[in-house]
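Would you mind keeping the following structure in view while I ask a few things?
All protein chains but one are shown in place.
And now, chain A:
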Amino acid sequence: MSVQSNVEVHTEWGIVSARQAGRNLAKELGFSSVDQARITTAISELARNIYLYAEKGEIIIESVERMQSTGRKKGIKITAKDEGPGIKNIRQVMEDGFTTSGGLGAGLPGVKRLMDEFDIDSIAGEGTEITTIKWNS
């Protein structure tokens, strides 16, 4: 199974579509409703950042697998990509309490905590790429 959805994010509509695509795949992969909510929340946060700070970009949603001693593990991988202004000080934005919205756990550190894996690459002036994975336990 290598379903992959690419959702263009340019409007708030795009955010909703990305959530929808994420939820569909999460359901298909058998994630619980709590995990579905976590995954879609993470997608929302990433997509909103694209919409707010980069104007446009895309969210790619795909399933991933990993072999483990206990068997095959399945997960959902979300990639948020844009060619916007990039993030100058990544370390600072990954700190709690930095978000412009006054924090309360949201923003990128919040996404990192909701998910199992989180990776961010950003170059000022070139763009941002964030990938994050949630494994189905």
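Structure notes:
As a working rule, a residue touches a chain if its C-beta (ideal position, glycine included) is under 8 Å from a C-beta of that chain, and two chains touch if they have at least 3 such contacts; residues count from 1.
Please note the rule applied: contacts and distances are computed from a predicted model.
Hidden chain, UniProt protein name from the list "ATP-binding cassette domain-containing protein", "Sigma-B regulation protein RsbU (Phosphoserine phosphatase)", "Electron transfer flavoprotein subunit beta" or "Nitrite/sulfite reductase": "Sigma-B regulation protein RsbU (Phosphoserine phosphatase)".
Only one residue in the set A:Val3, A:Leu52 or A:Leu104 touches the chain that does not appear here, and it is A:Leu104. The residue from A:Ser5, A:Asn24, A:Thr41 or A:Thr131 that touches the chain not shown here is A:Thr41.
In the full complex, chain A touches the hidden chain at residues 32-34, 37-38, 40-41, 96, 103-106, 109-110, 113-114, 137.
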